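Report on the structure given below.
Selected chains only, in their assembly positions.
So that you can tell them apart, the chains are marked A and B in the order they are listed, and the count of residues begins at 1 in each.
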Amino acid sequence: MPPPSGLADLDLTEILTRVGNEAAREFGKGEVASYIPALKRVPPRKFGIAVCTVDGDEYVYGDAEDAFAIQSISKVLTLAMALGDVGANLWTRVGREPSGNAFNSLVQLEQENGIPRNPFINAGALVVTDTVAAHNRAPKQSLLNWARTLSGNRHVRFDREVAKSESETGDRNRAIAYFLKTHGNLRCPVEQVLDVYFHQCALAMSSLDLARAFLPLANRGYMLGVSGAVMPPRRVKRINSLMMTSGVYDGAGNFAYRVGIPCKSGVGGGIAGVIPGVLSICVWSPELDEIGNSQVGTKALELFTTKTRLSVF
Amino acid sequence: MPPPSGLADLDLTEILTRVGNEAAREFGKGEVASYIPALKRVPPRKFGIAVCTVDGDEYVYGDAEDAFAIQSISKVLTLAMALGDVGANLWTRVGREPSGNAFNSLVQLEQENGIPRNPFINAGALVVTDTVAAHNRAPKQSLLNWARTLSGNRHVRFDREVAKSESETGDRNRAIAYFLKTHGNLRCPVEQVLDVYFHQCALAMSSLDLARAFLPLANRGYMLGVSGAVMPPRRVKRINSLMMTSGVYDGAGNFAYRVGIPCKSGVGGGIAGVIPGVLSICVWSPELDEIGNSQVGTKALELFTTKTRLSVF
């Protein structure tokens, strides 16, 4: 078991309150994702924070127990599954470098022969999902079980309306998937992979669910109160490094500069991250900055690492 | 002053020996940089490691006291100077995102109107050097003084032969500089900026010099035995984050995945990095992998973070 976090000195309840109050000043600067009605309808000033420490403490602020569509944060969950299924073989089909381009760029894909730059751009996530689909008899159910296990919440579910909307507006992902197919980098039928993919984006979880689900990434692979790790420390380290270099769309450098911890964001307004050896954190607020990350959430994380002086740097 | 490192349990002398012996198996897999005679002449199997801890201990292995051309590692030194000179204003002229392209790409520069993606690609480093040249009456001497101060070595010097060769073979950097000039992103005359730039690449320092020079980046800005920080903690955190996302040419993702600590490499075969709160480290071995990072050095760093279980992730 890992050592204690050394957080004893910090009053995280008070810090979260101050972080929340200050970050809330960013309301109105971003815009809620509007490409599907289900996202557009979310009240824009929802705002929750949840923190889980390796010592077993949990802290919440605001709407931390409201469920929302986790969208691209699900790419961390499927990546962990795929690495469990095929290990390092995954890296023959997807790279580990920052994309340097918009997150759903076809340019890069074309120039690099159908090998997506990393598992967190859409093309790479489709390859990861294809791997999950190829190794699990009922991939959507397996994914749901995995999300429920990690979060300890048996009520995690797919938001069917979001999944349906994703499919209806998903021509760009369809284009990417057919393109991957052309390059021999999808094994399962395109429509099957897309079906799983649209569902993973539609996983409905709360900030607290996600902070709990990410705790093993702060804790060398261990869940609290469960014997045995859910993933080996080596995999934890590697997933964290990928979140650091590629986790927040085309803004990894700036995010690392401001926030300084590995995170993964989603267009539903969630951002989940970890401070290795110390804690996991998830913020949620639907208004997005121009890159697609939560405006208020990013500010909250910046304030949190500043006030706690906790950062990996 | 920062807290102690918690390294007490580790026998770093023994670990460095084992790391060195194992990493040496990579000899012959890479190739010494050959674009200038002075680099090509360096014996390919030179190999040194130096570690400085925030507790004040130092450890060396192999050729750790041989001076070599630090090349792009100097970009960290000039970045720290420029941030001291102009602060956050620097970021109006250079970005903070991974480039996603070869380190001296003009493509990106053209598409983004002459704003280099980050301060560690050549174009960005030229903008940083231009800033240093604009704010220091004798920029080469100021840079030399800064390198001497940080390393505590008054004998740090420019290798004139390397500087001359860099200039003679520097048409690509000349092209980049004129291109920046076209976009109004160089203030000083092109040839002056290039002169400083070619000299910074030619700084001759040993692994131990560099480990000492990087220690403040592991130590919240403090040198050991000197009262007062040489840079504020905020700047330390930011330089480290930039090294993590953009410090090793086009291989940041893979490097973070394998090594997991912020580093900056140079084509002379050096790689200098830090584990914040714990130690600084510099490895040197001239054979380069296909991306331009030291083959043996990268392996040594990977083994070091694995064996010590020290990584930011």
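Following the convention adopted for this analysis, contacts are C-beta pairs under 8 Å (C-beta built on N, C-alpha and C of every residue); 3 or more make two chains touch, one makes a residue touch a chain.
As the structure is a prediction and not an experimental result, all values here were calculated from the model.
Every protein chain here shares one sequence; 2 sit in place, and the complete assembly counts 4 copies in total.
The criterion applied here is as follows: only the chains that are shown with their structure count from here on.
For the copy pair chain A and chain B, the superposing rotation over Cα atoms measures out at 180 degrees to the nearest 5. Averaged Cα coordinates give chain A a centre that lies 32 Å from the centre of chain B. Listing the residues of chain A that touch chain B in their complex gives 95-101, 108, 117-118, 236-238, 240-242, 244-246, 250-254, 256-257, 260, 262, 276, 311-313.
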